Each structure stands twice: as C-alpha cells, then as structure tokens.
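Omission of a single protein chain aside, the complex is shown with its protein chains in their original locations.
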Amino acid sequence: MTIPGSWYLVVAALLFGLGAFGVLTRRNVIVMFMSLELMLNAVNLTFVSYARMLNDVGGQVDVFFVLVVAAAEVVVGLGIIVAIFRQRATVTADDISSLKG
Amino acid sequence: MAQYLPIVIMLVLGGVFAAGSFIGSGLLAPKRPHRAKLAPYECGIVPRSEPPERFPVRFFLVAMIFIIFDIEIIFLYPFAAAAGELGTFGVIEVAGFALVVFIAFAYLVANGALSWGPSRKQSYRVVEERLASKVPTGVRGE
Amino acid sequence: MGAVGFVVLFPLLGFLVLLTFGRRLGDPVAGWLGTLAVFGSFVSAIVVWLARLGNEGHPYVLRLFDWFSAGGLHVNVSFRVDGLSVAMILFVTGVATLIHLYSIGYMKGDPLYHQFFVYLNLFVFSMVVLVTANTLPLAFLGWEGVGACSYWLISFWFERPTAASAGKKAFIVNRIGDTGFLLGTFLVFEHLGSVSFSRLTAGSLNLSPDTATAIVLLFFLAAAGKSAQLPLFTWLLDAMEGPTPVSALIHAATMVTAGVYLMARLSPILALAHTADLVIAIVGVATAFVAAMAATAQTDIKKIVAYSTVSQLGYMMLGIGTGAYTAAIFLMITHAFYKALIFLGSGSVIHSLNGEQNIRRMGALKKYMPITTVTMILAWLSIAGVPPFSGFFSKGAVLENAFGDSPLLWAAGVITALLTAYYMGRLVYVVFYGTPRFEEVTHGHDPHESPSVMTIPLIVLAAAAVIGGLLNLPVSGFGFLGSWLAPVFGTAQAAYPMSAGLKDGLMATDAVVALLGVFLSWRAWGGVSENPALERKIFFNGWYIDAFYDRAFARTGTAVAEVADTVVDRQIVDGAVTGVAGVARLVGGAGRKVQSGLVRSYLLIMVGGLIVMLGYVLTVAAR
Partner (left out) sequence: MIFANVLSQLPIALPAISYKAVAPELVLFGGALLILLVSATVGKRELPGLYRAIALVAALAEGGFSGYQLYLAQGAKASLAVAGAIAYDGFSAFAGIVVAAILLLAILIGPGFIKRIAGDGPEFLVLMLISAMGATVMAQGEDLIVIFIGLEILSIALYVMVGYRIGDGLAREAAFKYFILGGFSSAIFLYGIALVYGATGTTNLAKIGAFLALNVLTHDGVLLFGLALLLLGFGFKVSAVPFHLWSPDVYQGAPTSVTGYMAAMAKVGAFAALIRVFDIAFAGQIVQWRPIVVGLAILSMVFGALFALRQRELKKILAYSSINHAGFILLGVYAGTAAAISNTLFYLIAYAVIVVGTFGLVSIVQDSIGVSEGSCSLDQLRGLARSRPALATVTAIMVLAQAGAPFTTGFLAKFSIIVSVVEIREYWVAVVAMLSAAIAVAFYLRIVLAMFRGEPEEVEGERVLAIQGAATEAPARRQALAWIGVSLSLVFTVGFGIFPQPLLDLAARAHIVG
C-alpha cells in the first residue's frame, strides 16, 4: 500500500500548526523553544514530501541547510535562556515584560 | 473552491489536532488531586512561588559543542557518499568547510570551553563567570 | 543680476556666524552683525533691481547646481530674477533690515539675545530663498524654513506656557498646509513634467480645468495656512505671544504674505481654474470681514493689530482670487510698510509700559511718546485708505478689480474698509489720547520715548507708508509696479474693462468710506478724553450717528467679534487642532497598551496579522 504524498503534507501542516500553537500557548520558555524546533522540522517534512512528489532532489538538499540553521538557533537560543536562568529563577515567558509601554 | 480544500483541511485538522491533544490529555489523564498532593512538600511552609529549578549549565555547553560536530557530519556524509564523483573540487570545498569549523573549534578551546572536567574546576568557573556576567553563552557556541 | 546670489548668501553667512560665535559676540554685537548681514542682502537686492531696470521682459535665472534628478524629475538649485521676485526681495530685505535694527534695542538684556538674531537671520535666508526659488522644491525649502523659524520665534519665550502652545498651534496648522504644497508639487510634476517656474508661463499650459482647479486648491490650502485665511487664521493671533519684532517681521510683513506670493507665482495655473479663483476670492473677503469685525472689540493692542493683519491678508487673497495679482502684490508691499510700522509702534508702546498690552491701561501717551504717536497716526491713515496715503491706492486697486469681478465682493470689501478705518482709529485714540491710565504698570514713572534704534525704523517705515502709493499710481505712466510686474503675470492678469468715470467713482467711494471710518472713530473714541464711562454718556445723549454706531458696531460688532473669537476660533479651529492631537494621543496611548511587553501577546498579534493576510489571499487574491 502506498501512502499518497499529500498525506505527508497534511502531517507536516499538522506538526507546524502544533508547533505554532505551542509557541503561542506555552509559558515555559524551554517548551516554547521546543515548539519552535517542531515548526522547523515540520517544514523539513514538507520539503521532503514535496521533493518526493516532484521527484526533485533540491528539496531534500534544502533540509540540510534548515537543519544547520536550526542547530545554530538552538545554540544561541539556549545561550540566551541560560543567561536568563542565571539571573532569575523563573522560566516563564509572561514574567519577562519589563520593557513594556 | 475545490483547489483550496487541501489547505482548508490542513488548517482545520491542524487546529483540531492541536486542540484535541490538549483536551484529550486533560480528559484522559487520571486526576485525583488533594491538597497535600498538590503541594511541593508534604510538610513545612507552603511556598508562595515556584522553587527555582536546578539547571546544570555545563551540559548545554557540551551539547553546543556536540552540535557543531553534529552539523559537520550532516554535510560530510553526503560528501562521502559521492566523494569519488566530486573529485578534487569536492575535496577542496569540504576542506574549506572543515577549516571554518575548525577555527570555531580552536576559538572554543582557547576560551576554555572544553575544560569542564572536575579536576580543572577552577578554570571552568572562570569561563562560567565570564559567560554569566559579560558575554552571552551563544558566542562561545557559534 | 548674479547679485541675487548675495541676497541669499548674506543672511546665510549671518546665520552661520551667529550660530557659531553668537554667544561670544553677545549683546549688542550679535545684533549689529545680524542687522549688517540683512542690510548687505538689501543692498544686493537694490543692485539686482538696478541691473534689471531696462530689461524687465526676460526673467534671469541664476543656476547654481543641479540638486537632484530622479526619474523624469529634474530639480536644480536656481534663483529666479523677475519682476515679482525682485519686488519681493526688495521689500522683504528692506523691512527686515529695519526690524533687525529695531530688535537691537527691543531685545536688549534678553538672556537669549544672540539666539534671537540667529533665528531672525535664518528666517530672512529662508524667506529670500522662498521668493527667489526657481523650482517648487526649492521654494518648499524656504517655505519650511520660514515655518520652522516662525515656530521657534513664537515660542521664543518658552517659559510662558501660552507661548509654547501657540508655537505648537502654528506648527500644526502650517503642517496641514505643507501637505497641500507637496501634493500640489507632485500634481504639477505629474501634469507638466517639470517643477520649474520657468515652465509656468501664462497661456502655454496644457492643463484641463479640473486639474488646474485641483492644483490651485491644494496650493491654496498651503497658502491659507501660511497666510492665515479662514478658517486657519487663529494661529496668527496666538502667534502674538512671540516678541513684538517677530510679530512685525514674520506675522505681519513677510512670512504671512508668502501664501499670497505663492498664489501670485502660480498665476498661470490660477488663470485656468475659475472655480478655484472664486473660492479664493470668497475666502479672502470673508476673512477680511470677519477679522475686521473681531478687531473692533479687542482690548489687547497686539490682538487688534493681529486681527487687522488677518483682515488685510484677506484683501490680498481677494485680489488674487479676482485675478488682480499686481494689486495684491501692491497691497502686500504697502501693507508691509504700514503694518510693520503699526507693530513696531505698538512694540514701542509696550516697551515703554513695561510689557503692558491692554489698551485700557494706556492713554494719553501722545505727550510722552511723540515720535511713536505721529508715526502711528500716519500708519492709521495709510491702512484706513485715506488719500493720498499708500493704503488708498493699493486697497483701491484691489477693490476696483473686485468690483469688476462681482459687485458683491466689492461691497463686502468696502464695508471692511470702513471697519478698518474705524478700529485703527479706536486704537490710536484710546492709546495715545484721552486720560493716562497707566499708573499701575509704570509705578509713577512717566513712560518714555523709545531709544533711537527703535524710533529710526519707525520714521523710515512711516515715510514709506505715506509715499508708498507712488509705487503704482493709477495714472498712466506712473503705474511703475504694474509695468514692472506685467511680464510676470502676462495674460494671467484679469482685465476688467471699465469706464474712466466708473473708476473715478470707485476711488471716490473708497476715499469717502475711509474718511467716514476715521470720522466714526473720532466721534466714538476721539471726542472722549476722560474715561469709557463718559463715552457711554455721550452715546446715550444721542448723536444719531453714535447711536447707529453703538448699535451697528459696538453691540453687534462685539457680538460678531465674540462669535468670531469664541465660536470660530476657540471651538471650531481649536477643536479641530485639539481633535487631531487628541486622536494622535489616543492612538499613541493604545500603542503603549499593545506594547505590553509580553512575548506571547506579540506572537498573537503577529499571528493575527498573518491570518488577515491569509484570509485576504484566500478570498480576494486567489480568484
């Protein structure tokens, strides 16, 4: 049994939506961050699915670049989060709002 | 509108799935709460705020260094798969790529990012303080 | 004719030198230096004028350099020497020189003495650039420059909250106008492919009437803001918060006439837009009337003069709207003389009374300030249009053309002329005659005549106000200004065929009306020397003319004036200005609320924006 390519796209869209939903609703910055990674990986899945459907290798190569970028983002993001942790005990996004107004 | 059907389905399914998983976990998870169970400690003063979590930073540093090599492998593996066909051109390109990563690595080592063993705790603390006070951690991991 | 470069250069140099060394030069060297710079500019203007004598027909363009060209748009920095610009620079630099001189005495002891001359020189520079610019963008530079200087100078004494808010009001009103200027510029570029005045010659423009109307109305918006026309005139009254020389220079003689100049410069387009012309004429005459009415009921000396300025500007716009550009420019020049004189005279009075501006606390100053008194009386007779003073000829020329266009416009103008003679008479009688009522403000000291740096400009201006009519006598062969400006306006100038008898009749009417106004003011305010209460008694004792006057002017006039002041000014215009500011403030406040500092609400707003975009794509774009 072959699974139609569009199913992969749907799964990817679901994952992307889930990631976005997570970023929007979660208060814990680490979880927000994880959700962000989920979004990126959902895009990877989209790329691979399209590459398969279009029979084009380009989409697969793109995934590599996205992976690299995601890794770099992880490094910097964690660095910033660690810095926040060190100064205050909280990891809740809603507490970080002294720049308002 | 037929052409948008996949998109609409995607959106709807995305929403339903996202919401459903939250609702589902709320409904399905066994919940028999009582006060003592909700309190972080069963005796003593009820804390007013969340206790700070312990957060060992050094693992992040290690993880970041790991990521550098992890990423290097991502590019090296496809190169290896087609190294023969790519020939000299490929070797030169990959060497350039490795050189860049190596310089970043040399910078890390020079700044003491790898000296995290217990025996050299002293020097590690220096790095840690520097990270905390001046330069964000990300700089080291780049 | 390249001397026009020096006309521009001198005030700029003065500005730069004063900006750099002004504080060190101090009082009074900085003032003298500033005056010298403007005087140099005036001398250069005379050189330009002499060089032009004999070849008035062809405009000369001094091209400095190409400023920029973008797409089809080419803008260069070039100055235009033609009849109009020469007339403008002559009177602008001339009047400015006198006012600089006067300021040396007036501003003595002010902690920001040098700063004042920095602004004044920058103002003269901007004004000269405005009137000599050969392209609309360069003129806009000057336009903005005079606006900015006006703003700074109105709020020069910024410690007073009223001065600060007056500056703000002037600024907002002028910005509204500036939008019209720029939009008009773009329309001109769009339809004529050039923004140079060289391209604007009468009769050669290929514009549809609708386009011309749109352009003219946009520029008129700008002009109405700058030249204080209904309903944008209120800022000018508040602008009296500035030092008096500023009021004289900027808010009477020069800057406020920039709108009139602009419309005159655009006369080739105006000639194609008859609807717009009518609008301008009606707005002009309405402004003249409303302001004159308001002037009859004021007690602050500067407010009276300010209303009078608004009223006179209305006359100039009436001239523009009826196609009488020469008459409008003529009135502008003579007005600059006598209005600057009135302001400086008022300033002289205020100066000697320790800053008092209420005419109820003046009176009988004739004895103490003879020069000021005599010059003020001459100014009054000029503005009233009593023959043979300058106002008689210039106002007469405007009214004559108004009659040619529509007798209704003329009638309104004549009534206003009557009012003009009357309220200025009231000013003169109450301030300089009657009983002294200034003990409170002078604490027993007698008022004194101002120093000679202040009286000399008064005398010079008075002479100019008296003989200014010679510039353009309605006698063939003596219409110097008319023939001087004829090449500029060309066929744009409206010509109303009139019999010589009708012309004489109109002139006679003007003279009679002026004298009637003078007479009325004398009956109402001159016969009394004791106090206002006595004046009432005489009214009631019943001179028919006084009763009529009381009814028509003192009562109705007060009512109308109050309506003009409270309803039009405070409610409508202030309301609009406050409204704009309020909306801006409201949105700004909302912005601060949106900027909650919470990452997740930022995310939510971004996603909201995304959803709107996607919704648009789904419903509209993807058809």
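First chain written, first letter: the chains are A, B and C, and each begins at residue 1.
In this section, a residue touches a chain if its C-beta (ideal position, glycine included) is under 8 Å from a C-beta of that chain, and two chains touch if they have at least 3 such contacts.
Note that the structure is a prediction, hence the values are computed from the model and not measured.
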item: Contact set of the excluded chain (shown chains only); value: A, B, C
item: Option from C:F39, C:F79, C:F140 or C:Y315 whose C-beta touches the chain left out; value: C:F140
item: Contacting the left-out chain in the complete assembly, out of C:N55, C:T162 or C:T179; value: C:T179
item: Candidate in contact with the missing chain, chosen from C:F79, C:F189 or C:Y368; value: C:F189
item: Positions on chain B where the hidden chain makes contact; value: 3-4, 7, 78, 81-82, 85-87, 89, 100, 103-104, 106-107, 109-111, 132-136, 138-139, 142
item: Chain A, residues in touch with the chain not shown (by the definition above); value: 9, 16, 19-20, 23, 29, 32-33, 36, 39-40, 42-43, 46-47, 50, 52-54, 56-60, 62, 65-66, 69, 72-73, 76-77, 79-81, 83-84, 87-88, 93, 96-101
item: Contacts of chain C with the absent chain, listed as residue ranges; value: 65-71, 73, 137, 140-141, 144-145, 158, 171-172, 175-176, 178-179, 182-183, 186, 189-190, 584-585, 587-589, 591-592, 594-595, 597, 599, 602-603, 605-606, 608-610, 613-614, 616-618, 620-622
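Note that only the chains that are shown with their structure count from here on.
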item: Whole-Å gap separating chain A and chain C, where each centre is the average of the chain's CA atoms; value: 64
item: In the complex, chain B residues that touch chain A; value: 6, 9-11, 13-15, 17-18, 21, 50-53, 55, 57, 60, 63-64, 67, 70-71, 74-75, 78, 131-132, 136-142
item: Chain A partner contacts - residues on chain C that touch it in the complex; value: 592, 595-600, 603-604, 607
item: Touching residues (chain side chain A, partner chain B) in the complex; value: 6, 9-10, 13-14, 16-18, 21, 64, 67-68, 71-72, 74-80, 82-83, 85-86, 89-91
